[in-house]
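The block underneath contains the structure these notes are about, expressed in structure tokens.
Note that this complex is displayed minus one protein chain, with the remaining chains in position.
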Amino acid sequence: MRLGYYARLFAVQARASLTTAMQYRADFLVQGLTSLYWLGWNLVPLLVLYDDRSSVAGWSFGAALVVMAHFVIVRGILEGAINPSLGAVVEQIRSGAFDYTLLRPADAQFLVSTARFAPWRALDVLGGVGLLIYAFVRLGHGPSPAQVGAGLVLLAAGLAVMYGLWIMIVATAFWVVRMDNLIYLLSSVFDAARWPASVFRGVWRVVFTFVIPLALMTTFPARALLGTVTWQAGIGCLVGAILISIAARLVWRLALRSYTSASS
Amino acid sequence: MTIEVAGLSKHFRVHRRPPGLAAAVRSLWHRRYDTVKAVDDISFTIARGERVGFLGPNGAGKTTTMKVLSGLLHPTAGTVRVEGHQPFRREPDFLRRITLVMGQKQQLLWDLPPSETYALNRAVFGVDPAQAAQTLGELTELLGLAGLTDKPTRQLSLGERMKCELAAALLHRPTTLFLDEPTIGLDVAMQVTIRDFIRDYNQRHDATVLLTSHYMDDVVALCPRVIVIDGGRLIHDGDLRALVKTMIPDKLVSFTGGVPADEVARLGEVVKAEGGRTTVRVPEARLREVVSHVLDRAGADLAVEDPPLEDVMRKLFKDKRASAPAPAGEPPP
Partner (left out) sequence: MMRTLRAMPTLIRVGMVEAIAYRAEMVVWLLTTTMPLVMLGLWTSVADEAPFRAWGTRDFVAYYLVALIVRNLTSNWVAWQISEEIRTGAVSGRLLRPVHPFTGYLGTHLGAVPLRAVAVAPVLVILLWSSARGVLVTDVAHLALVAAAIVGAWLLTFGVFLCLGSLGFFLDKAMGIIEVYFGVFAIMSGYLIPLALLPAWVRDIAAVLPFRSMLGDPVAIAIGRVPDAGDAARLVALQWGWAIALLALASWLWRTGVRRYEAFGG
């Protein structure tokens, strides 16, 4: 019964976002153009790099392109399904309208996460898929069904990690209310995920794989599609995703307790 | 009892921000905190269907109390029960029975018509579609919402928005209403509409109403009982008319012309003398005598009124302040 309740709630929230988006139809066109702009921009370092050599840390141009494509897709989902809600929530906390969220008999984290979507970002995701197809054309072969399945599972794990990190960032907005630039934090930290994680050596590798588990989000799903991911790495990814989701929930509850001064 | 409050206290830790650059640099690693007693040991009970007004100066603790009653804040001490629940537990059953309307903050989605917010609330509160349609019909008729709910919220005037806000807050037929300054910024006609609506809803659904307002007219028109809070402490709880009589046992007598100037002073303290119309404050005991005198002198348009509530409040706070220690204030919202 609860699942049906939340499914209905999600449908209502999504419809509200879509209706708002439809009011600004011109944005879809503009978004299409900027998607292409950033797609091209993302390719610049790749082109410069592979102009001089054919392999970097064991990754060919096509393989690196697969990682880049995942980056574009995940980024599209970040900007389309995750960040808009962040902006809405921070604004709510500042204006005090967040109190109304707490007065509703639904889970506050759910309401906060579904507050707003930017549906035109779907064009970003489409662009990323297009890039993915091109990458496999360059590589001369496509992924097997098993690889596609593994890729989707690990992509979902990566998105769970992204979402968990995002919730933790939103939670900080309760303590330090003026955080308009929070939206940029996750995006810029995510910047490193456009490169295969193994490209980074030494201290960078540790930072990007463990401290900020970005490798989870793009490199591992890419490896799955390319057939180079090990069982251990895959399980590790899933475990990491579950742990971060639990941690995120705990941080959120702590933040709410602080907001309602439950501890004082 | 629908609402039971015993020994409620709410303290906040606020960090001090002294001015100046040196202090700002020091605050980077060392912060000084003050404890603000927003609510200090108050107790009261409210029965089902009552309409109670919360009065008090700014920062007295009214909004904090409302937030505790609706579950938005945890009390520091004391017990609170509303509709048989502990508010801060925020149980779904509790949340479905209450509603909080904050006049200064809105829940309506800004870019979309109010009907979208109603759809959201319908889904959130799990209201049966048929029931929702009936409630909405009732609210549309009582508040005059026809034609408003399909325009984007940002295109509505302040008064229209407030009416739609009220509808959104009542869609789930709550039985306890917390109204925090619902008429703020509205013109007089709209205030009357909303007051009438609240009274109607209260009578129709036997709903308990707790109202705070800076407009004394709201309280006078709606609330037979008032709870007065100042500096976080409860300084009066009871019948409004009785309070007025106790605080200022005077009446205001107004008349036009008739009485010669030198006699007016003997009638009582002159409160206003404008354009031929004089108003004097008369102790209740002397009322009969003064009224007869004015009528004898053929004073026209005689009117006898209670002193304005503002005067009563002012006197009440002055008295309490004289006898009580320095009041604490509410932290900024």
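Chains here go by letter, A and B, matching the order in which they are written, and residues are numbered from 1 within each.
We take it that a residue touches a chain if its C-beta (ideal position, glycine included) is under 8 Å from a C-beta of that chain, and two chains touch if they have at least 3 such contacts.
Because the structure is a prediction, the values reported are computed rather than measured.
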{"item": "Touch criterion as defined above, residue of A:Q23, A:S188 or A:T228 at the omitted chain", "value": "A:S188"}
{"item": "Touching the absent chain when the full complex is considered, from A:P45, A:G96 or A:G227", "value": "A:P45"}
{"item": "Candidate in contact with the missing chain, chosen from B:L21, B:A130 or B:A146", "value": "B:L21"}
{"item": "Touch residues of chain B, complete complex, unshown partner", "value": "17, 20-21, 24-25, 27-28"}
{"item": "For chain A, the residues touching the chain missing from this view", "value": "30, 34, 37-38, 41, 44-45, 48-49, 52-53, 56-57, 176, 178-182, 184-185, 187-189, 191-192, 195, 199-201, 204, 208"}
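The rule is simple: only the chains that are shown with their structure count from here on.
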{"item": "Centroid spacing, where centroids are CA-atom means, of chain A and chain B in whole angstrom", "value": "46"}
{"item": "Of all residues in chain B, those that touch chain A in their complex", "value": "11-13, 67, 70-74, 76, 88, 90, 92-93, 95-96, 98-100, 102, 104-107, 109, 111-112, 116, 119-121, 123-126, 333"}
{"item": "Parts of chain A lying in touch with chain B, wherever the complex brings them together", "value": "5, 8-9, 11-13, 15-16, 19-20, 23, 95-97, 99-100, 102-106, 111, 260-262, 264"}
